[in-house]
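Only one protein chain is missing from this complex, and each of the others stays in its spot.
On to subunit A.
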Amino acid sequence: MSATHLNCGYVPLIDSAPLIIAKELNFAAEEGLELTLTPQPSWSALRDMLALGHLEAAQMLAPMSVAMSMGLGGLSAQIDALMVLSVNGTIIGVSQDMSKAMGDVPFADPTLNAEALLAAAKGKLRVGVPFPFSMHRLLFEYWLSDKAAEAGIEIEIVTTPPPRMADALENGLVDVFCVGEPWGSVAVARGVGRLILPSSAIWQFAPEKVLAVRHEWANENPETCGALMRAIYKAARWLDTGSNKPLAVDILSRSAHLDLPDTVIDPAISNSLSPDMGLPGEHVENFLIFNRHAANFPWRSQAAWIAARLNADAEGIETAKKSFRSDLYRQHLSTIGADMPGASEKLEGSMRHATAVASTRGHLILGPDAFFDGKIFDSGQEV
């Protein structure tokens, strides 16, 4: 049988690792796929290329796929999220000026950092994020919008390509950023910023990137869909096996897909980030999850949370839920030993600790998935 050729788009970030490992360690080839990974210059370009059929699949910001399905902003198309590629993994950092004004605040404390940041802000906070429809923006706003409004501080979202985030901080174009690795660690290494809060401190289990395909393509190519999902699932499982991590860093730095040195790849992969120049790495529990705790399962309640944060009405929320294809996930991944949760929606934010739940094989541990404010999001069904 000849290999099926598949063109997959990605933006060079550490969390594109599952795609790179699927290709480089031949998980894709073993599934009969000849995977071509095509780096994209921007999220808009990635979206257009996917929607217009130049890419069969893409690593996409979870809110971008939801926004496209709901017809928000730019090009809309019916996009399905086949699986979650990574959970968490973004980081909030501040400029040196802001860092001085904030004073000494413990890294990763959501309450103290919010207070200090708002106290240090002068009327307005300019926040760099990679794209308007991103978890970066949604989580930042979830964390700070209400408190900022109370304090009379305006939040201005400034879309900035991640590789330029450190420059934007240095040149005073933004006061604070939320960005995916390696760009937080790069800002620290360049001495232009200090990291204050990993996004996992805002929501402990946030879907960050998804594997996105056109809805019609998924319908017309069920075999290829399944093969791709299995290959990436195996790559994600490999990545989340502790003993593989040094090798993962090595492969990612050697492959041409990222074009980054191992020193900036290591922090995210080893979940240990140095918050400021010269400081040792601090362990961040669950900073970036590829596979553990059913990370790849596309929970419909996650899509609903995103849609709700994008001010969707009931109909929009339903559309968003349907675009997270937990049905296909069950269909294609049960055969390779992925443990399946009993339901496809959960009460988001209800697990303060890792929790054993009912599942097909009986080994599934979920969470923690708590929000920093202790709130629980009920997507309304099947819980």
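In this text, a contact is a pair of C-beta atoms (placed from the backbone, for glycine too) under 8 Å apart; a residue touches a chain by one contact, two chains touch by 3 or more; residues count from 1.
By our rule, contacts and distances are computed from a predicted model.
The complex includes a chain that is not drawn, and of the options "Electron transfer flavoprotein beta subunit", "Response regulator receiver and ANTAR domain protein", "Acyl-CoA dehydrogenase" or "FecR family protein" the UniProt name matching it is "Response regulator receiver and ANTAR domain protein". From the options A:His54, A:Arg361 or A:Lys375, the residue with contact to the unseen chain in the full assembly is A:His54. Among the residues A:Pro132, A:Gly193, A:Pro298 or A:Gly349, only A:Pro132 touches the chain that is left out of the figure. Checked against the full complex, the candidates A:Ser16, A:Thr160 or A:Ser350 give a single residue touching the omitted chain, namely A:Thr160. As for the chain not pictured, it touches subunit A at residues 41-45, 48-49, 51-52, 54, 73-76, 130-132, 157-161, 163-164, 173.
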